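Note that this complex is displayed minus one protein chain, with the remaining chains in position.
Every chain is named by a letter (A and B) in the order it is written, and numbering of its residues begins at 1.
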Amino acid sequence: MASFPPKFKVLVDKEVCTGCLKCTLQCPFDVHIYDKEGFKASGKDKDERKNFIVRNQENCVACQRCVFTCPVKCIQIEVRPPTYNPHPVWTDAVRRDLKTQSDTGGVLLAAMGNEQPYPSYFDRLVIDACQVTNPSIDPLREPMELRTYLGRKPEKLEFEDNGTSLKTQLAKNLKLETPIMIAHMSYGAISLNAHKSLANAAAEQGTFMGTGEGGLHKDLYHLADSIIVQVASGRFAVHEEYLKTGAAVEIKIGQGAKPGIGGHLPGRKITEPISKTRMIPVGSDALSPAPHHDIYSIEDLSRLIYAIKEATRYKKPVFVKIAAVNNSAPIATGIIRAGADAVVLDGFTAGTGAAPQVIRNNLGIPIEAAIASVDQRLRDEGIRHWGSIIASGSMRSSGDVAKAIALGADAVYIGTASLISLGCTVCKQCFTGKCAWGIATQDPNLTKRLDPEVGARRVSNLIGAWSHELQEILGALGLNSLESLRGNRDRLRGVGLSQTELDVLDVLPAGR
Amino acid sequence: MKEVVIDSKGIHYKVLNFMIEDAINAGATKIVLENVNGQRFLLDGVNADVELEVHGTAGDDLAAFMNGPRVTVYGNVQDGVGNTMNRGLVVIHGDGRDIVGHSMRGGKIFVKGDVGYRVGIHMKQYEDNYPVVVAGGTAMDFLGEYMAGGVVLILNIGDAPFTGDWVGTGIHGGVIYVRGDVPEFLLGIGAKATDLEASDKKLIKELAEEYGRYFGVDPKPIYESRFTKIVPISHRPYAKMYTDD
Partner (left out) sequence: MCGLGGFINKDGKKVDGTAITTMGGMMEARYDERGGGFAAYGIYPNHSDQYALHLLFDDERAREATEEYLKDRVNIVKDECIPTASVKEIAPVHVPWRYFIDVPEDFEAVEADFLVDTVMKINGSIPGAFVISSGKNMGVFKATGLPRNVAALFKISDYKAYAWSVHGRFPTNTQGWWGGAHPFNILDWSVVHNGEISSYGTNKRYLEMHGYECKLRTDTEVVAYLFDLLVRKHGLSAEVACSIMSPPFWKNIDRSDKREYYEALRMTYAPAMLNGPFAIIVNNKDSMIAFNDRIKLRPLIAAELGETTFVASEEAAIREIEPELDRVWAPRAGSPVIARLNNAGGK
């Protein structure tokens, strides 16, 4: 017996329901169960079949799959009114967690990003606009450039032949037509169809998609020019061809949802194709250690960066991803000085397929503060051009992207937003492997629900729409190129922030 | 015909425009301004049957909101000639600068030489009003931006390759003709190059002949040349841009 009441009500309009059984086939969480034997035994007419569908409300996660797939739209999911006696400290959620842990003795597992109601700095920053003294620019008709290069730049250029030809050799950079990239989510955590969708969308929009730590399926090698391959502590799938195939290589030290924590893909998820891609036996657990065991300090990171650069003959920029933590600024400068071409900062609201809830909800710092401090520190040390800053972690809109860039980021990664674009409803069951939308699952009956062509078009639409919106913002700011917004904190103002917070973000309060 | 001559040297535009107003009210049908240099707003908002001759460099916003008069400038003009003009004629024996014919609704502007940026920007037509801008030389970027009606004709008499970028960007009405080729990469968003029809050729011939009359140029070799016609792809180029469409 569960220790707490169901969270959701499953309402079915019996007048409308035809008893088609679709919901029983669509629900991976065993909410809608057809009592086939009972129906047969009853000897009733087919019209009566609907009365033999049992609704196990306690299993419902509000993924909405049944609601959207029901041909007659007779299902509705509602949040059940709170049933506990209200208490501001011992909230329903707290009481549920305590009871769950008491039931199982386990660590609470959670998916998607931090659910604690921390204030968002993005929501307390506003963007400037032109009035009279500088004209706004029409983004629909006049040129509006979003192109972004990620990687190391020289401090200055030298020329020869009387200044007509370039002498300085530039390091390899990634060229993005929009500063929005798709975050690393592994094949394993998400399905091949999801990977296909994201990779095709990235290619179409002239941007990049991260593989995550689960390698790159052979079917996606042809899109490798739009793919950043990841090297994480488990080194799954990392081999010479993989490193040389991607457009860039990203070393994952940590991620915002679970800083300092490794990963564990259970053996039951290691299916045949995943086994092949990750290069581990079918059914064996895939363990990602908390640290890289060849990196216990910054000079070891440098060794791995250069090992990869040597192996790829300096043709691939190497990025290093860290969770945003208190010391992000000195850590990031260390990473850049260690030879990385970009540092990826993953904020404390970043998503995940599975993380201990206590870690996800309590560790790390806001991405806005991390961007501001890292950008400033790199400038203070005079090495801002040595590497780019990529920000990630709950970029919900193009407004967040614009603010991240104005604070100092060169580009952003979107993870959860791209999954929502694919169909995800944030039901937070990724770790169950039962994703009803065919995204965070390897069950072939579920993964086939995601058509990669449709998925690619949707994610491409999203990135395209955000890019247009960024152009609208630039136009309102009287800028026609994104580089003039980058680090331009002068065009931001804070609302409802303390002086200390304004100092950290290096923005003025609104009205000043 | 009553002609009035005003030596404009050193006279502030405000004073000069009052002198012009007084002359019109006194029945002048032709006013000659000598020694003009940079005085702004000449004939702005004037609705009268009068002819103005400007000798020198006319200042910004010549003939803005003008509704009827005929202006001839012997010299160059500055920015904003014919801004939101409704009716009348401006003939410039020199160069035009930026935003010639901005938001112009009717009347004609003939420029002997080159014109600058954003010429014919947001020109529009309404009922019988049909604005016309003709330049004998070349034009710079954003020619016919947002254009909603009327005609812009660039005669390119110097035969230099056309280099104005973003031609007709945002155009949703009206037509731009450029003598010679306009490479595809110079076309702005929502603009396309098409073939000329007989009616286009007729219009170009008429306007080239009018140009020839004002500036003493043989129009035949001009209008017999190849022209590129630039028109909107659609009258609602951004219909798919927003989620509610």
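We adopt the following convention: a contact is a pair of C-beta atoms (placed from the backbone, for glycine too) under 8 Å apart; a residue touches a chain by one contact, two chains touch by 3 or more.
Here the structure is a predicted model, which means the values were calculated and not measured.
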{"item": "Missing chain: touched chains present in the view", "value": "A, B"}
{"item": "Hidden partner chain, touching residue among A:Pro143, A:Pro330 or A:Gly464", "value": "A:Pro143"}
{"item": "Residue of A:Asn134, A:Asn362 or A:Ser397 touching the missing chain in the full complex", "value": "A:Asn134"}
{"item": "Contacting the left-out chain in the complete assembly, out of A:Ile190, A:Leu477 or A:Leu497", "value": "A:Leu477"}
{"item": "Sites on subunit B contacted by the missing partner chain, in the whole complex", "value": "13, 37-38, 40, 56-57, 59-60, 76, 78-79, 95, 97-98, 114, 116-117, 140-142, 165, 185"}
{"item": "Residues of subunit A (touch criterion as defined above) contacting the omitted chain", "value": "130, 132-135, 137, 142-143, 145, 147, 149, 153-154, 156-159, 163, 165-166, 168, 170, 173, 379-380, 382, 384-385, 406, 477-481, 483-491"}
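By definition in this document, only the chains that are shown with their structure count from here on.
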{"item": "Gap in Å, rounded to a whole number, between the CA centres of subunit B and subunit A", "value": "53"}
{"item": "Touch list for subunit B against partner subunit A, complex", "value": "142, 145-146, 166, 169-170, 188-190, 237-238, 241, 243"}
{"item": "Contact set on subunit A toward subunit B in their complex", "value": "138, 140-143, 465, 468"}
